[in-house]
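Only a single protein chain was left out; the remaining protein chains are all shown in position.
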Amino acid sequence: MSKSLRLIVVLTFTALFSGAVLSVLNIYTAPRIELNQNQTLSDAIGQVLPGEKACDVKVIDGVTFYIGRDEKNQPIGVAFLAEGDGFQSRLKILVGMDMALTRILKIKILQQAETPGLGTKIENDPTNKTDAAWFTNQFNDLPVAKAISYVKNQKPVAAESQIQAITGATISSKSVVEIINAAIAKNRELFLKKVK
Amino acid sequence: MEEKIQKVPAGESQMPKVAPAKTSESPSKPEKRAFILSSSPHIQAEEDVAKIMRAVVYALLPTAVFGIYFFGWRALVMMLVGIAAAVLTEALLNLVQKKPQTISDGSAVVTGLLLVLTLPPSLPYWMIIVGAFVAIFIGKQLFGGLGYNIFNPALLGRAFLQASFPIPMTTWTMPRTIDAITTATPLGSFKFEKTLTPYLNLFMGNVGGCVGETSALAIIIGGLFLLYKKYADWRIPVSYLTTVAIFGSLFWLINPAKYPDPIFHLFSGGLMLGAFFMATDMVTTPVTPKGSWIFGIGAGIILVIIRLFGGLPEGVMYSILLMNAFTPLINRYTRPKFFGEAKHV
Amino acid sequence: MSLKTFAKGVHPAEFKSLSEDKPIEKMPLPSEVFIPLQQHIGAPCTPVVEKGQMVKTGQVIGKSGGFVSSTIHATITGKIKTIEKFPHPLGINVPMVNIMAEGEEELLPLENLPEKWENASREEILDIILRAGIVGLGGAAFPTQVKLNPPKGKSIDTFIVNGCECEPFLTADHRMMLEQSQELLTGIRIIMKVLNVKRTFIGIEANKMNAVDTLRQATKSFSEITVVPLKVKYPQGAEKMLIDAILNRHVPPGGLPLDVGVVVQNVGTTIAIAQAVTAGKPLIERVVTVTGDAINEPKNVLVRIGTSFQQLLDFCGGLTNNAAKIIMGGPMMGVAQSSLQVPVIKATSGIVCLSDKYTQAKPIYPCIQCGNCVSACPMNLLPTRLARYAEVGNLIMAENLGILNCIECGSCAFVCPAHIPLVQQIRLGKLQINELKRKSKSI
Partner (left out) sequence: MVKAKTPLYREFTKGLWRENPILRMVLGTCPTLAVTTTAINGISMGLAVLFTLVMSSLIISLVRKQIPNEVRIATFIVIIATFVTVADRTIAAFWPAVSKSLGPFVPLIVVNCIVLARQEAFASKNPVGRSVLDALGMSVGFTLVLLILASIREIIGSGTWFGMQIMPPTYTSWMVMVLPPGAFLMLGMLIAFSNWLNAKLEK
């Protein structure tokens, strides 16, 4: 066997071996991975739209809206993804709102890599023993007729669309508020015009 | 010339040594005395590292007194804790490494005091001890001790605390309040709430902030004393503050609503303390005059960028630490031209 | 009007009041002298006398050993006891002629002097200077006839008399300017003739304003001679600094004053030239400032070369009990002595006796990068870096940073708050580099 032929043969076999292993792997793992991802999303939608049993997906001008329906198939709210830059990472927030987009039902942080122990409190605050998700919970049933604002060192007034910023993570808190405000402002018009 | 050198072999004569009196070749009534041999020069200016360190402590006294006035006796205890922790750490490390004791040079006292002056007045004592330990251990002794460290030890200790305990490190109390009402620093309230603090308060120090950073007046008094004694290079505070003022007003002129004015820049936060006491730390700043200008200008630009565009309200610490890292490079590229190198006839 | 000066430098306390008002005293002849056969930079002299021989003052005992060399004379009348190695104030033992005083003191003047120096040729005068054994008396001891004879192609336009005496304590030049202004003037005129220059500056630090006035008076009728008071700053008397201060010319690194068209001579040297050329007096004696806080009677003394320090100090009342350090030269660049048996040589500008008050060992700290040395170095070097590189043996970096430009003035070590022996470390580095260069040349 000539030298170059041998090189080709060996590399081919290696590639074939690799391809075979990966094909088999894919058969077993791909469905599960897809399932995991869908599960994550549908779990999240279920969380931000309490009482959701089924969900329609509507794409309007490139924005995906998830319209949740209850067991009577009545629409109970709409969820969409709000995305933007946080303090040091990209934030992806799923926002659940009523159908008129005047009130937030619930929000959920899908992705963040903020400063561990500080910015990460937007998702999970282990120092708060009673409610680790106190930050996102502030958005529960928050009226958003006007833009959300944040306050520091004082009690927020929910009726005034205020929330409390996290001490030491003002930028992350501010980012969440701004991302949500921007997404609502943009989507409200889009959604109300096209859907109703 | 050569003979001169052979007389005092270098290395041996670090310390003046006593030479034996010559006897054999004495032609007439030999003087039976031993004289000290050492290399020239035989007289020295009355300067001393320990003396410089003492002067820095004296220069910090007004700032410390204002700190105690505004933040109460707790501030004094904090200073004592910080100094004690820094000195003890150095003594202990020397002991463990079996090195000669170096605490008498006074640099640990300066580091401990400076560290506390940059800390919030409500910080727990044990965190001060941690900060002082890190400042001395990682900031200084790991590099080989005084003179070999790259970064300002006090700032390094503070950076460690800031990274470790971000919440206590950003919790401020109102000056002259008994039960520590939390407040925001002028920079913080500008950055997050867009409110300005009255200039007089900024200047006197009657605002929220670190123990020794609030009163521009006290710092300037001490700083001028240091400059007068020539224990700080005047070029650094001048270039640092001027750059901040110019660069800051540039943005202010572009958009006065969004960016603060230069006076606010100058007198808020830790800039004064940083400019007079941190950026002038001899060990970690350039030795050449041109280098000092570059250091100050660089730190000023970094500071304004952090304050206006960064996530943090304050950037003095990082602006100086970053420039510390550049100091060896600056030294290398700002070597003065040899006498006669540039200009001949 | 602000006084002329150079950039950087230091300002040590002056201590000149100890002796500046003391007129020059002539010391009685010593009972014996030790005359080193090398007292100048360059080739040593070859002895032309023998043990046991009788010599008269001014008799040549050592002949020039090369182009860069000088002449050595007997400085007292007497009998040569021995020619052996004895301790020299610059260290190591060197061959010396030991003369015991004997018989009537008698001075042999130089021969073949011109009737009037104004009519003598340049070569004649240079020859007299060589035969008179005149070398730079400021401390460098460079043979003067060589310095006054620049190589072809170098044009000299200015002569500068160095009357700065910037070293603390020393006052010999100061006294000479006051007391021997006429001889100084004659010396200047002789040198101007030799160099064929049209202008002369006399640079004097402003702490000697009486000397400035005296010399201004003396040179009133010579428009080409200007007396320039200079700012009191060390090392104002270093040639390169002096030229910078007066003419604003910078001698290039590795260069000599003649590269910028200047010749500098010390006050004492200029006077010695006048005495040799007009009176035939060889260089057998010089003015030495004996001063310091550890000598009982600080004085300016005219003393024969070869007199031992011991005899000279005894003439000045002897040392106090707390004397701790004896320095030949000034305290900034002088050399500490271990013994008082060493003789006064042509380069001995002063003997500074310091008490233990000045010699307490100061703690040496690590360098804190304060930059004081950088602000002090008149040669614009980075002394702390040079010393560090020399210490760790990184000679390449040391040379790149210009270690060879160092004039060892001591300004850096003077201001160093960490008391690092900068000059010593730099000197060692220079020595090693020169050693390497010599080796690579010889291969």
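By written order: A, B and C. Residues from 1 in each chain.
By definition in this document, contacts are C-beta pairs under 8 Å (C-beta built on N, C-alpha and C of every residue); 3 or more make two chains touch, one makes a residue touch a chain.
This structure is a prediction, so every number in the text was calculated from the model and none was measured.
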item	value
Visible chains in contact with the missing one	A, B
Per the touch definition above, residue among A:L11, A:A54, A:A147 or A:A185 touching the missing chain	A:L11
Options B:G72, B:P168 or B:P289, residue touching the unrepresented chain	B:P168
Among A:T29, A:S42 or A:N153, residue touching the chain not depicted	A:T29
Positions on chain B where the hidden chain makes contact	124, 127, 138, 160, 163-166, 168
Touch list for chain A against the chain that is not drawn	3, 6-7, 10-11, 14-15, 17-18, 21-22, 25-26, 28-30, 32-33, 36, 40, 115-118, 126, 129
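Rule of thumb we're sticking to: only the chains that are shown with their structure count from here on.
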item	value
Geometric centre distance via CA averages, chain C-chain B, whole Å	44
Centre distance in Å when chain A and chain C are each reduced to the mean of their C-alpha atoms	86
Inter-chain centre distance, chain A versus chain B - centres from mean C-alpha coordinates, in Å	46
Multi-chain contact residues (two or more partners), chain B	none
Overlap residues in chain C, where contacts from two or more other chains coincide	none
Chain C contact footprint on chain B (complex, rising order)	1-8, 10-11, 13-16, 19-22, 25-31, 33-45, 47-52, 105, 107, 145-148, 233, 282-289, 292, 331, 335-345
Contact footprint of chain B on chain A as seen in their complex	87-88, 115, 117-118, 152-153, 165, 167-171, 174
Chain A contact footprint on chain B (complex, rising order)	166-167, 170-171, 182-184, 188, 192-193, 311
